[in-house]
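The structure appears right after this line, and notes come after that.
Yeah, one chain of the complex is gone here, protein chain that is, but the others are all in their spots.
Let's turn to chain A:
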């Protein structure tokens, strides 16, 4: 187990972030932490089918999002709830996937945020392709794909970094190395000295950064995005961090990691750390801390209120967006769902024709 105390081999230079950026990061992290706590509480109340906690990874998620422009695209996984919230997606919509009424609770085009990806690393290719398309069109747009440490073993990760490097696509591959792929530790995932080390083999830039230092993450992603826009190709960032909760609420993390280990990483809590730094630097004072906590409380109170409403359920929606125009067999199944099947002559299997309103034998 590596706990980063000293700068890593490829550590990004820690930029002297301006006070305004630091405060935005702090606020996003405090709000994200409160959101995460509320979502975890929802799982215990049975209001969410499942929730993969972001606790401990707030610096990675807020630091990366706030380093991008609103015109840039992000490609999140299921664990990027705090990143989505930081992007400006309403809290209730962030949780739609986990509540179970829709696969994606937000408009991806409007937020320039792809739907949360559950298969591992597949979205790295989407990010590479979108970034390449933006480059071909001459747009100043960067794509950032989030993955975890486990996903770096997947073929699509390698194909994406290779493709992006060959095509000089403006994409950032942002690995949150939270030390475990569910229960499998990083030492069983790779024999590489670091995940960032994989980048040079593809002709990409590799950077390792302290993922519990929001200012360092922000600086690393800012620099990677700058390089991407300048035509220097993709950067693979390995952010060293730790997931303080289990993989999801359904996982028992005591089976694979010790309380001592979790305690050691808890001591490096990224939210407390930034708060301490900003208080020491005089960027933050007690009043601002209280004000930030109050706005986080307001957000979670609103979320609890919104979640008191029953989830939306519209069975017809399943059939509505499969094709541009529903083919006849989906129109038949829509009729079945709508209860029109009774009117169709179902007994001899000719309900199909009746539902189409046309042919009769």
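Here is the rule we use: a contact is a pair of C-beta atoms (placed from the backbone, for glycine too) under 8 Å apart; a residue touches a chain by one contact, two chains touch by 3 or more; residues count from 1.
The definition used in the following text is that contacts and distances are computed from a predicted model.
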{"item": "Chain not displayed: protein name in its UniProt record (\"Alpha-ketoacid dehydrogenase subunit beta\", \"Cellobiose transport system permease protein\", \"Cation:proton antiporter\" or \"Carbohydrate ABC transporter membrane protein 1 (CUT1 family)\")", "value": "\"Alpha-ketoacid dehydrogenase subunit beta\""}
{"item": "Listed residues A:126, A:218, A:247 or A:268, member touching the removed chain", "value": "A:126"}
{"item": "Residue, one of A:36, A:72 or A:156, that touches the chain absent here", "value": "A:156"}
{"item": "Chain not shown, touching residues in chain A", "value": "102-104, 107-110, 114-115, 119, 122, 124-134, 136-137, 143, 155-156, 159-160, 162-163, 166, 317-318, 320-324, 327-329, 348-350, 352-353, 356, 358-359, 361"}
